[in-house]
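Removed: one protein chain of the complex. Kept in place: all other protein chains.
Think of it as A and B in the order they're written, each chain with its own count starting at 1.
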Amino acid sequence: MTMKILVPVKRVVDANVRVRIGSAGGVDTAGLKMSLNPFDECAVEQALRLREAGVASSVTVLTCGRPVCQDVLRTALAMGADNAVLIDTANASPDSLGIARLLHAFITADTDTDTDTDTDTDTDAYGLVLCGKQAIDDDIGGVAAMLAALLGWPQALNASAMEAAARGWLVTCGDDAGTATWRLDGPAVVSADLRLAEPRRVTLPSIVKAKQKPLRTVDASTFNVPLGTQIRIVDMAEPPVRQPGIKVADTTALLGAIGSGRLFQNVGA
Amino acid sequence: MTMRSLVVGEWKDGAIADATLRVIRAVSERGVPVDVLTFSSVMANAAVCLDGVERVLLASDDVPNPETLAAFLQHIASDYSMIAASHRTAGRAALPRAAALTGNAFLADITRVVTAQRFVRGLYAGSVVATIESTGATLFATIRTSSFAPACATGGEASIVALEPIAPFTATVLIDRQAAMQDGSDLASASVVVAGGRGLASKENMDTLGTLARNMGAALGASRAAVDAGYAPNAAQVGQTGKTVAPDIYLAFGISGAIQHLAGMKDSQIIVAVNKDPDAPIFSVADYGIVGDLFDVMGELDAHARATGDAQ
Partner (left out) sequence: MSHYDFIVIGAGVIGASVAHHLAALGAKSVLVVDRSTIGAGTTSQSSGLLRTHYSVRQNVELARSSWHAFNNFADYVDDDEASCGLVKCGYMICAPEGDKLAPLQASLDAQQGMGIEVQLLSKAEARERLPIAQFDDAALIGYEPEAGFADAYLVATGFARSARRRGVKIMENTTVTGLVRDGRRVTGIETSAGTFSCGALISTQNIWTPELAGWIGVPLPVKPERHTVLALECDAAPYTFNMPAFKDLGSPGMLYFRSYGGSQMLVSEGVVGETLNAPETEQGDISLDYVGEVGAQVAERFTAYEMAGLASSWTGVYDVTPDWNPVLGPVGDIEGLTVGFGFSGHGFKLSPGIGKILAQHALGHASDVSLAPYSLDRFASGALLVGKYGSGAVS
């Protein structure tokens, strides 16, 4: 059984950039370094490995946003994804539910229609949606479960390992107390933790090859999903400044201040 | 009027979890009645005493998988303006799913309740504090329990309401659980990080620091200066051109604290700095600082770590 893998990705402010609140009271990302969301990068990597193992026939990366978001699609193509899709959301700023609805509509349209609207030639259906567990800008982590709900598919979040199983997937997920392994039957939505797969480096030849791969843009309006949001940011502020600490004389004093339990929380684990 | 709040309860070590008590306290600040969802008669009976709880809902005799829990929540969502759980695995999996099933919004890791409709949470790994207004019918949200005190576990007199059973979601099956295996080697997710800077002065000394990290079950990190000098591999670099980490404890040995390094670890819960130079910038962000010989402190911590390990 082969199928296609869909990897939804997000373009976010680079993890190392200091975000500042502008005079208008919001975060102005113009001019800031933007990158492929690190968790999504791991998802792309895992998808590529599944394709290389013969489990999937192709990896499609998709993002919802403005045309400028094409750069992260290109990065994913340079990593090895087969084709890319940009869903242009124009002036809308959909929340997690809006994104999930767009993805659901995209997958449903892909499954329903023939290949005449697709640029990939195989007729495989999507058997796996693999995304990052959260975006590092809003840190909500809702899209994966929401998309699974709309699809009626099983879900596994915060995956640190996965493999194809007879009827679906075996996924090991980080848990409060350790990890848990779940069997998911049928097509599924899995969200990636950083531990799932260390992303491969983009290589110079792959950058060249990526330019030949298909990247198409679709208007969000063609999917007819409501994109209004039910949450509204009314204020943004800097967090309280980290209070200056204290000097302690030596290791003994340090252990007294922090507590050996906390300092050695992982010993013997 | 459907202005009630529902708390998805958790059971831990034979009692209602402390996390649940904190979520109850959090949603109580909305000023509307609070119900708690439970998953066994034992749990339901324990929940009736909780202070501030009006009704205890009994869903099933088993903790359902996230998909089944989401289906339960879908059935009862119209009775509530907010459904909350602690920001832990179960809630983070079930609540967004239920939100999508009911066409509602989901927020994660709320740290403050301002009004029945207004909440505070962090963006960009907490570097921005955002106040959010919810305008939908039912808000699904996880709560950062460390931001709230626990509600009182006694004094309440709730009534129990048994819910109609629903068909479980069978396409997801739990195969196995594994206890936390923090060998700590994964820098990005480690809860304790031991990092070395230029002050280590050699690869051999960095290797000694690596041994301390191993004995502490910690991940080993390094500053760019240490990597540039060849003391540590590029993969260990923490900072602007390396990894960003936010462990519970970050121990910085011989790291001066250049802004590019701080950018990669400033969100650590506790920062400990050991450096010979009292003017090193790292001391201005460290919660605890030791001005002294790195190798003395490394040796003493290693001895303590090994003693702790032997005792277990």
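Criterion: a residue touches a chain if its C-beta (ideal position, glycine included) is under 8 Å from a C-beta of that chain, and two chains touch if they have at least 3 such contacts.
Please read all numbers here as calculations on a predicted model, not as lab measurements.
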| item | value |
| --- | --- |
| Residue, one of A:Arg200, A:Arg232 or A:Lys247, that touches the chain absent here | A:Arg200 |
| On chain B, residues whose C-beta touches the chain left out of the figure | 198, 201, 225, 227-230, 233-234, 240-242, 256, 258-260, 276-277, 279-281 |
| Residue numbers in chain A that touch the chain omitted from display | 14, 16-18, 31-34, 71, 74-75, 78, 200-205, 207-208, 210 |
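Throughout what follows, only the chains that are shown with their structure count from here on.
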| item | value |
| --- | --- |
| Averaged-CA centre spacing for the pair chain B and chain A, given as whole angstrom | 20 |
| Chain B to chain A touching residues, read off their complex | 66-67, 70, 88-89, 92-101, 103-109, 118, 122-136, 139, 169-184, 186, 188-192, 215-218, 239-241, 244, 248-249, 263-264, 266, 270-272, 283-292, 296-297, 300-301, 304-305, 308-309, 312 |
| Residues of chain A touching chain B in the complex | 13, 15-16, 18-19, 21, 27, 95-97, 100, 134, 136-150, 153-158, 168, 170, 172-186, 188, 193-195, 229-239, 242, 244-252, 254-255, 257-258, 260, 262-269 |
